[in-house]
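Just one protein chain is left out here, and the rest sit where they should.
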Amino acid sequence: MKKFINDPQHLTRELLEGFAIAHKDLVTLRSEKIVCRARPKADDKVALVTLGGAGHEPALSGFVGEGMLDYSVVGDIFAAPGPPKVIEALRLAKRPAGILFVVLNHAGDVLSANLAVEMANQENIRHQMILTHEDIAPGANAPAEDRRGLVGCIPLYKIAGAAAEAGKSLDEIHALASRFNNNMATLAVAMKTATHPATGQAIFDLADDEMEIGMGQHGEAGTGPCKLLSADRTAELMLGRLLEAVKASQGDRVLLILNGSGATTLMELYIVLRACQRFLEAKGITLAASHCGEWLTVQEMAGFQMCVATMDDELLRYWHAPCQTPALTVK
Amino acid sequence: MKKFINDPQHLTRELLEGFAIAHKDLVTLRSEKIVCRARPKADDKVALVTLGGAGHEPALSGFVGEGMLDYSVVGDIFAAPGPPKVIEALRLAKRPAGILFVVLNHAGDVLSANLAVEMANQENIRHQMILTHEDIAPGANAPAEDRRGLVGCIPLYKIAGAAAEAGKSLDEIHALASRFNNNMATLAVAMKTATHPATGQAIFDLADDEMEIGMGQHGEAGTGPCKLLSADRTAELMLGRLLEAVKASQGDRVLLILNGSGATTLMELYIVLRACQRFLEAKGITLAASHCGEWLTVQEMAGFQMCVATMDDELLRYWHAPCQTPALTVK
Amino acid sequence: MTDNISAPHFRRMLEAARTRIREQHETLSRLDAAVGDGDHGTTMLRAMDAAAQAASQHPDAGLQQLLSAAGWAVMACDGGSTGPLLGSWFLGMSEAAAGRAELDVPALAAVFESGVAKLQKQSRAQIGDKTMMDALLPAVAALKAADPGQGVTAALAQAAEAAARGAADTANMRAKFGRARHLGDRVLGHPDPGAVSVSLIFRGFGEGLVA
Partner (left out) sequence: MTDNISAPHFRRMLEAARTRIREQHETLSRLDAAVGDGDHGTTMLRAMDAAAQAASQHPDAGLQQLLSAAGWAVMACDGGSTGPLLGSWFLGMSEAAAGRAELDVPALAAVFESGVAKLQKQSRAQIGDKTMMDALLPAVAALKAADPGQGVTAALAQAAEAAARGAADTANMRAKFGRARHLGDRVLGHPDPGAVSVSLIFRGFGEGLVA
């Protein structure tokens, strides 16, 4: 395996220590795997808590900070944190205003979250949970539980976090976040595998002339391999399916996120964005906001996730609101 | 070649179009390959102009914006822009306050810059040129012309750009930038090659159990391959050489940048940063500021550049000053 | 031949199960690479290390306390799907072991059943869904069906055999849970790694008992 690491057993601890050094003005570590804001949010505002495995840097903890997350509970590489750490974070976040608890739909995360929520209920920790499951790889109409939570959690943190910062109530924030959750869809494409940094094994195989649409962010299979397509064709194919899933049509405004998986360059994402913009223009849909970059990575996998959401004035206002986190600063 | 591109002939044009779409609030394109600020800087302030090949996204144009660059002239993939475009940018930037013209030491960039400067002199365009050449791969004491300009140009843009924004004179800014230029050193390490997106060829070869320290950002060789080392050992080896080059010793404060080349994950950079912090601590040197991330990439090459600079109060103040560019926002 | 199981036995059983997992963890990760994300061996190793270590850190603990410590240790080990599921199993076992110093065959079966019941609250997976349940449920059923007169060693051996058969059967199933459920027919021919782990654990339990 060609990675700059030490003992694979200590990957998560070491990377979190480095993360805390790099961003000491913004975040601090609690009991090794809970990332908190260095300057906590006022107690009368709703807190945002999330959980997820490591190995996806900067996600998820890179979005802890003013205007986004308050607590991120980190597991191990690609593995959800256990329920004890999750309930610990919910206890830290406990406040009368309540907690929005954002969970990505992956088996381990959901199991941990459910067990933590059981305990939170026993301890009267006020919270509402929201499950992201915007992957349309199994079909836009597949049951929610079959649809994974992909990069869409990050704009959701952004929007819900801005509303929390603005002093909205837990019910209002939950309603807003749910609206965004229902407005969005994501599809991933992979070209080259990544190496699992703990096992050293490739997480999937693809032939030299193949790519796969619909792959998950741990190498879980998509709709099967297909021949390599140009940037323009890939963009049209994926965006076409996504626009259908979110039922966007002429006159609508969308947010578009192109999230690089690791080895796919920003150069490529810009080329794909250009194709998307042309596609949208032809359909009379407005590209109201966009982002190209690596927010939720899968080690050095080549590929990207395309996330589309239909937006209204309120969602756009919160999307553009200021924030300051290790991975995203908006003035 | 596994990349999301269209016709390789149009790579640069298409990526710049996408870049301009993604950051339309911050930058605009002039005559296809000159990136300018969307809201130009006041005319009575010194302008910053730079030039360089494409394929290194977000560098260099990702740093055009308030508090950093005013103009970036883009060439083709890994190829400097020709002198006509460079002189065009210098004409656009022309102002009584003058221009700081930042050039990275690579054969093509220097040739183009020199020809453009000749013309600028004929046209009485007030400017001062600064050449970055902080690569210590050929030895810290090798002649300046043998030392390449690597990621260190970016903190230089940041510091000089902040001073320009603060209304400093061209002489003051040139002196400040030169001080930083002399204070800094960079060393690169590579593990896996990248594909040249136009030719489809690998830009270098390394065996499965080898890495190479000192490699340039286009695959130019370093000090020869060596066996893979752990993150901690790599950090110590590189940082040791860099601290010696910048003559940092107990009580000094340093800026440390870990710039991922493409396929090396943020996870790894954090693990390396942690090792660097320990190494500095043992030497009594303060880590005054740091950055981990992909600023100047080499397509999907695995590896990173480590840049170290000794800092004083003034340099740190400008480093921390606000800026707003596609690739870096400081509040 | 051991007739009844007390806390020291269970400590040795956990130890032996851990050894089995350690030997096979690379195989388990490879199995997971075919149907999931390739980390199941690493995770199981972490989980069983945590369980065995917790047990050995409570040398004077009774059955309930021992199983509870193991359960929480597994819960805390950041074990993806495996952690909460396996942790729940141990915690459910712990609840049924309350007030008991020794377990004969029917009591052991009841303890395992209680563990499975707790696990099922999280899992919702049924027989045939290609999960660890396909090894666990047959194992517990075998334990319940075992002739109490044979003693626990023989009963556990039958459970381990049932688990192994159940795990092997998962190769012919499509997945309804976990990361594998997205793969459709592509998982056919590959056994479920979680089920294989459970069969290794039961084999280890048996070995720990006779050791």
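As written, the chain order gives the labels A, B and C, with residue 1 at the start of each chain.
Keep in mind that, in the parts below, contacts are C-beta pairs under 8 Å (C-beta built on N, C-alpha and C of every residue); 3 or more make two chains touch, one makes a residue touch a chain.
Treat the numbers as computed from the prediction; the structure is a model and nothing was measured.
J.: So there's a chain missing from this view; which of the remaining chains does it actually touch?
T.: Taking every chain of the complex into account, the missing one touches B.
J.: Tell me which of B:R148, B:K168, B:R241 or B:R274 is the one touching the absent chain.
T.: Of the listed residues, the one touching the omitted chain is B:R148.
J.: Among B:H133, B:K158, B:H174 or B:H218, choose the residue that contacts the chain missing from this document, as touch is defined above.
T.: Residue touching the absent chain, from the options given: B:H218.
J.: Contacts of chain B with the missing chain: which residues?
T.: Contacting residues on chain B, toward the hidden partner: 12, 33, 53, 75-85, 106-108, 111-112, 114-115, 137-138, 146, 148, 196, 198-199, 201-204, 216, 218-222, 224.
Heads up, the rule we're going with is that only the chains that are shown with their structure count from here on.
J.: If you average the CA coordinates per chain, which chain's centre is most distant from that of chain C?
T.: B
J.: Mind checking the centre-to-centre distance between chain A and chain B? Centres are C-alpha means, answer in whole Å.
T.: So the centroids are 29 Å from each other.
J.: Between chain B and chain C, what distance separates the C-alpha centroids? Give it in angstrom.
T.: The computed centroid separation for chain B versus chain C comes out at 54 Å.
J.: If a residue has to touch 2 or more other chains to count, which residues of chain A qualify?
T.: none
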